[in-house]
Every structure is written in structure tokens, then in C-alpha cells.
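Here the complex is missing a single protein chain, while all its other protein chains stay put.
Going by the order they are written in, the chains are A and B; count residues from 1 in each one.
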Amino acid sequence: MQTAINRKLNFKKNAIFLILIPTFIYLIIFFIYPIYLSFKYSFTNISLYDISHYTYIGFSNYVDLFKSHGFQNSLYITLLFLLVSAIFGQMFLGSIIAYLLTITQKYFKLIVTTIILIAWATPQVTAGIMWYSTLSYIPTGTINFFLSSFGFKSINFLSTKTAIYSIMLANIWIGLGFSILIFLGGIQNINPSIIKASYMDGTKPFTRFFAIIFPLLKKSIITDLLLITLFTLGTFTLIYVLTAGGPAGSTNLLTIYQYHTAFSLFSLGFANAIGVIIILIAIVLSTIYLRFIKVE
Amino acid sequence: MENNPDIKPKSKLLTYIVIVIMIAAIVGGGVVYYYSTIHKSSTETISIAAPTYYSSSSTWENFVNNATKSWQAAHPNVKIKFIGPFGASSEGNYYTKLDLLTSSKSTAPSVMLEDMFYTATYQHEGILAPLNSYVNSSFFSNTYSSALGQMTVNGTHYGLPATVTDTLIYYNISLLQKAGVLSSGNTTWQPTNWTQIMNAAQKVNSTSTLAGVTPLNIYEGVRADEASSFTGFEGLLYGTGHGLYNFTNHKWYGNNPGLNETLHFYKTAFSKKYATSALSSTPYVTVGQYMQKGKLAIGIDGSWMYGYQWAPGAQNPINNFSKYIGVAKIPTINGGGNGFNTMVGGWGWAMYNNIPTSEKPLVASFMMALDNTSNQILVNEPHNGLAGGLPTAKSAVNNPGFSKLVPGASYLDTFYAKLLKYGSYRPPVSGYPTVSSALQTAMSDVVSGHESVSSALSAYDSTLVSSFGASHVQKMSGSSPSIQPSPAYSNYQSNKNIQTFFYGYFTDTSIFTYNYIFW
Partner (left out) sequence: MKITKILTYTVLTLLAAIFIVPFIWLIVESFSPVSDLGFVIPSHFTLAPFYKVLTNHEFINSIYEGLIQSFGGTLISVMFSIGPAYIFSRKKFKLRLYLLLSILFLTGFPVFSLLIPEYIFYIKISLYNTLIGDILFLGVLNVPIDIWILKNSFDQIPQSIERAAFMDGASSIKSLFYVFLPLALPIVSVLIILNFVVNWGNFYVPFILLSSNHLLPIAVEIYSFFGTFNVRYNELAAFSIIYTIPAIILYMFSQKYMIKALSGGIKG
């Protein structure tokens, strides 16, 4: 049936798919290949002292890793950090704050949103330095300065016990803006008549949020959860500048642990094994989230 | 289109375009500027590397240009370029970056400032050019052998020493007087064993009028990096008669009584609240200010502190320094051995071996100009790259500039210099950065109370084993608690020894062939 003209038209129609090729080549060389490399090197004893000679040592990096206290500690801290900072702090609090913002006066909403967004827009290096000076105990940082001038006792926010909460706080501070924007957009998309109807019913505000609005935000929630968890899992700069993983490893997130293993202990094989574990966590989490999208 | 809230082309489009054009203009200007500064053609280029975490690269550039002004005038065709390496925020980091720079001819500097204790490692890798035939012998004979020896392998000189520093105790005189450590009117305190340091700290801690004063600072933890390993830990460790590295069988100590004693010192000091981790993990700047403001009584620190912090013209100058802050030697654990210990570090200029042989005499003459007696003094002056160090040229003391080194307290210079005879050195072995990092982890685990000394030591041991292989780590074998001259020091006495242990170390190791990266 197809005539030559038709075939030519068909080709013309499909020629546009060639545009995909350069992009995919670029992605494969600089993005996908390093993913492969990190798996490959994780099975070797490659070291920074000599990167051209290494031998394959099977799973022994992983075995050593799961035996080491440092790694167990780091894994625990990372998961706790994800749970508190990303899921509770940014996603959950973020959705509530976004809802509260929608019921306030226009200019008030603008000012508060802007302040939260400024934090989000702050480059992480600056944020790390700022938070260090804000939380510092010795020398007296901003918070302790105000605490002591109001007659309260100074608090060491960066001690082995408290530093983990400090980095969660700093991370919520920098990430909240992103969630709020997503939720503000989501709430706008809700059919106003539904919210109006809930007012008519005389539903209490909190019930209204959890029973009516929260479920309608499902799409925003999943998008937000997916991106926020992955961003938080990859957090390095802010925490590295703020605590460098210390004191005594109490804020040693997997990323920082990986960096130290590679560039202080010079064990690149080990560091790649840590990297692979980060990647696997990311894959597991995103598969779970993506399943929700498919259901929809 | 009109129904679509996302796309509002007309008014906003213009704004975006303007912004994009602005950015493009800035970047374009930048590119022009960049190439005009970087790619000036000249017949020869001498590139210089120095650690920019000590001081900024503009400080280095200014120093190099000032120091070699007349040399550059005599060689108009030679361009001098300072290449960093930048982004090295700590000592360990500088070594890593320098290693990578020197791994390729195209990126290697012709002249590099390197930590003396790295000389043997670099020499073994073939990175360093022998200087005997290019530098006048009078230059070498004018250099203190304690410094020159560190840059000499088997009688061949691989570098021109520029500076040495050591570590010592600083104390706030009035705080110690108030605590009763010093009788009033007396300003000189010299502990002769560790217990006396601890007792003094205890007295400060229990003096009610001194509430809020931190009695003791000794660096610890990962954040303070080499300050914790070198300035803090090793200054004590080498006073136990033990070290980090066994030079006879070329193994790292996974455990020894010295490591144990030193960690116990840390544990006591921090658990009894004589020292606090919040201060001991901060940068030198804060510690200096704390002692100055009377918030810190005793601090184990480096001779560079004065030049960086307290000299006239430095960040926080102190007039009549000797009235407020005293200096003391760090005692050995029980006063045995030499009685005292200090960690000596130093830096020297070295030449990259793979530059064309025809260029070597030129580069050597540049290095001699850079490292002549008056420039050795200049580089050690406050504000300059190696502020607070001591020149290594014997003739420096007769130079009128010498008194400028420690302006306002020239007696300090003599004090620092006299310390050198108690000096110990870090093991000049390539694995040191790994060991240093493992030490920092052990320290902070003990100090935070997370781990007991013995479990921190076994974690230290297993880090070493996993990094170097079990055959390169020595477990505790018997005990030899008596104080002997520190092994690193005695090894430095004989260059032949250095040579032997290096070849021994490198020939029987598989992981650390530390070769170039060929590809």
C-alpha cells in the first residue's frame, strides 16, 4: 500500500528522533558510564596512591563495610537524617505550612514565602558557613549570644549528642522552600468548590486539611517525596562545611563518609562500595515512590 | 496561548533576554580577561606551587615577586607563574593535590614548596631533581643540618630548606597566677612531666574565680585535621619514647604503649573537663583569641601562632607579649629521655625532575634567589606565607631583618630555635596521611566518650590493617616503656638509614608502589 512518497514522508516524520542520539551519547559517557565504573571499582582494591594498578577482590569491600562500626553508624545517621529532615521536616511540615500560607492574607503570605524561599536559594557553601557561626558554642555564635544576653545558659549545638539535630535543622531550613512551592502549586490546582464545600460543612480547620486537602495533594506529595528524599540522600556540601562529619562521626552521613574514605584514607575501592550503597538506597526508595505513580 | 498561565511571552520575554545577554556579556568579558592573563606568550615559564591553605595565593604571588624582583629583572624572558594548587584546605589535602599535579608533565610545577618530611617519598617516586650540581655548595654549608638533612637522601640534596617550625606550650600568665600554679610575680612555668600539666589544668579548673575559663587546649578530631595529629597528639606521643612507625621493620604501629598513654592523656583531659572539644576542634584563630582574652589557660600549639596571631600587625596583636603570655617546652611523659619533646616540621623548595635538563640551571638559579638568606627571613615574616617559622640559613641571625621575624618579642625566636634540639618528626612515609586521619578518628572517639581507649586503639589498628594490609602493621609486642630518643629523630641522623628503610618499605609492598599514573 505504501508508496515511495509515503515512505519518504514517514522518514521525514521520524527523522526527528535522531535528535535523541547526541543527548543519549552525552548522558551515557558522562553519567551512565561513571555509574557502571562505581560498581566496577567497588569490587577492586583501587587506591588513590596508584589508580592504574588494582586487583578484583570480589565482595570483600562490602563485607568489610558492613562489619565496620563507622559504616553502620553512618548508615544509621543517614536513614535518621532522611526520615526526620526529608520526610517529616520538609514533606510533612512543608505541606502544613503551605496550607497555612494559603489561608493568610495576600501580602503576609508573600513576605513569609519569600523569606522561606531565600533560604532555599542560598548556596550551600554560604549556608554551611552561616549555620556554623549561628550555632557555634566556642566562639559564641548568634543563638548563644542571644541566649546568654537574655540570661539563659549557652548550649553546645554542635556536640556529639546535638550535632545531628543541628544538621537536620539546617537541612530543613535550606530545603523547606522547595516543598512549599510544590505544595502551594498543588493546593492551587485543587478545585476551589471542594474547599468551599468543606467550609459550608463547618469542618474544623485541621480536619479539613487532613481529611480533604491532604488526600487531594497525592500527586504533589509523591513528586515532593521523591525529589526531596533523593536530594537529601545526596546532601554533602552543607554538612561538610558545617561539621565535616564530626564531632566523633556523629554527623558522618554516607556522602561524607565516602569522601573521607576516598580522600583521607585513600581507599577508592571502599569509597566506591559506599557510593554503590547510596545508589542502591536511591533506587529502592524511588521504586517505591514510582509504584504509587503507576497505580494512578 | 491566552488561556495558558505558564507562558506569558510578551512582557517577560524581553526581561529574560536582557538577563541572558547580561550574563553572556559578563562571561564574555571574563573569557577575554582570562585568556589575556593566562595566555601571554613568553619564552619560558617557571611555575611555582605552594600550600594556599596556609595563606592566600595572592600572598604567595606577592612574596615570590618581591623576593625575586632583581632575578626577574635579570631574566626578562622568564615568566613566573604561581599555580596553587588551590582548593587544598588542609595539609593532607595539599599533598593529595600536589601528587596529582606532579603525576603529569603538563600540570607539574617546576618549583614546589613541600613539607620536608615528604622529601624521601617524592625522591623515591622520581619527582625531585637532585640539586648538588646546580646549587653552589656554599649554599648548603650555610644551612643548618637539622633542616638540610631532612631534604637530603643518600648525600644528595633534593631541596632548599626555607623554614622550620616547632610546637610548644603557651600559657596565660595571669590565669596561672590566679590559679596558684605560678606564685604572683613569677611568670615562668616549665612543667617537666605530663602530670604537672594535668595538675596545673586541674588547679585552673577548680579555682572558683576562674569559672568559664578553659584550662587546657590540645587539638583533637577530624575537623582540626593535622593540628590534631601533629600539633596535639604527636607532640605528646613522641615524648613517650614511642612513635607511629617502626623504622627497623617498616611497619606502622597498630598499637603500642605510647599510643595508649597518649590517648589516656586525652581521655583524662577531656573527661575531667580540663579541655573541651568545642574549643579543641576550632581553628588556630579562635584558640589564639581565647588565650588572649583570658578564656584559655594552657595551650599546646605551634611556634607559628605568634606570627599569625599576636605579633604587631598580625590579626590580634598583643603589646608587651611577655607580660601576658608565657612559653614552655612540652615535657616527655615522665621527664625521661631528653626531658622535652617538640614536633618539628619544615618546608623547602624543590625542583620537579621531569623538566628539560637544559632548563634546570635556570630554575636552580631562580630557587637560589628565592631562598637566599634575606628571602628566608622575608617568607617567615608576619603576613607572609610561612609566617612564624624560623629561617634555616646559618647567616640569618646576623641579618638585620632577623629581629623582624618575631617583632615585639625577639626572645621568642631564640626560644623557638633552642627547642629544635628536642625535635621529632613525622614518619616520612607515604602512608602518613591515612595514619593521621585514623589517629584523628581515634582521638575524637576517645574524647567524646564514644569508645574506650582500648576499643579506639583496636579500631585504629583495623583501619591501618585494611589500608595497608596486615603485613605492614605491627601489633603490640612486649613493652619498652623507657624513654629513648625518638626513632624518627635518630633515623634522621643518618641519611643512609632513610634510604634503606625507604627501599625496604617500597620493595615489599604491593599497594603502595605509588607510581605515576600512565595512560
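By our rule, a contact is a pair of C-beta atoms (placed from the backbone, for glycine too) under 8 Å apart; a residue touches a chain by one contact, two chains touch by 3 or more.
What you are looking at is a predicted structure, and each value in this text was computed from that prediction instead of being measured.
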{"item": "Selected from A:Y26, A:Y56 or A:Y165 as touching the chain missing from the view", "value": "A:Y26"}
{"item": "Full-complex contact with the absent chain, from A:I167, A:L233 or A:A248", "value": "A:L233"}
{"item": "Option from A:I77, A:M91 or A:A127 whose C-beta touches the chain left out", "value": "A:A127"}
{"item": "Residue of A:G89, A:G141 or A:G175 touching the missing chain in the full complex", "value": "A:G141"}
{"item": "Absent chain, residues of chain B that touch it", "value": "1, 4, 6-9, 12-13, 16-17, 19-20, 23-24, 26-27, 30-31, 33-34, 37-38, 52-58, 82-90, 97, 100-101, 103-104, 107, 282-286, 289, 304, 308-309, 314-315, 387, 517, 519"}
{"item": "For chain A, residues in touch with the removed chain", "value": "12-13, 15-17, 19-20, 22-23, 26-27, 30-31, 33-35, 37-38, 40-41, 46, 51-52, 97, 100-101, 103-104, 108, 111-112, 114-127, 129-134, 136, 138-145, 170, 173, 177, 181-182, 184-186, 205, 219-220, 223, 226-227, 229-231, 233-234, 236-237, 240-241, 255, 258-259, 262, 268, 271-272, 274-276, 278-279, 281-283, 286, 290, 293"}
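Definition applied: only the chains that are shown with their structure count from here on.
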{"item": "Cα-centroid distance, chain A relative to chain B, in whole angstrom", "value": "36"}
{"item": "Complex contacts: residues of chain B adjacent to chain A", "value": "92-93, 96, 214, 221-223, 276-279, 281-282, 286, 289-290, 430, 433-434, 437-438, 441, 444-445, 447-450, 459, 462-463, 466-467, 511-515, 517-519"}
{"item": "Complex contacts: residues of chain A adjacent to chain B", "value": "45, 47-53, 64, 68-70, 137-139, 156, 158-160, 243-250, 260, 263-267, 270"}
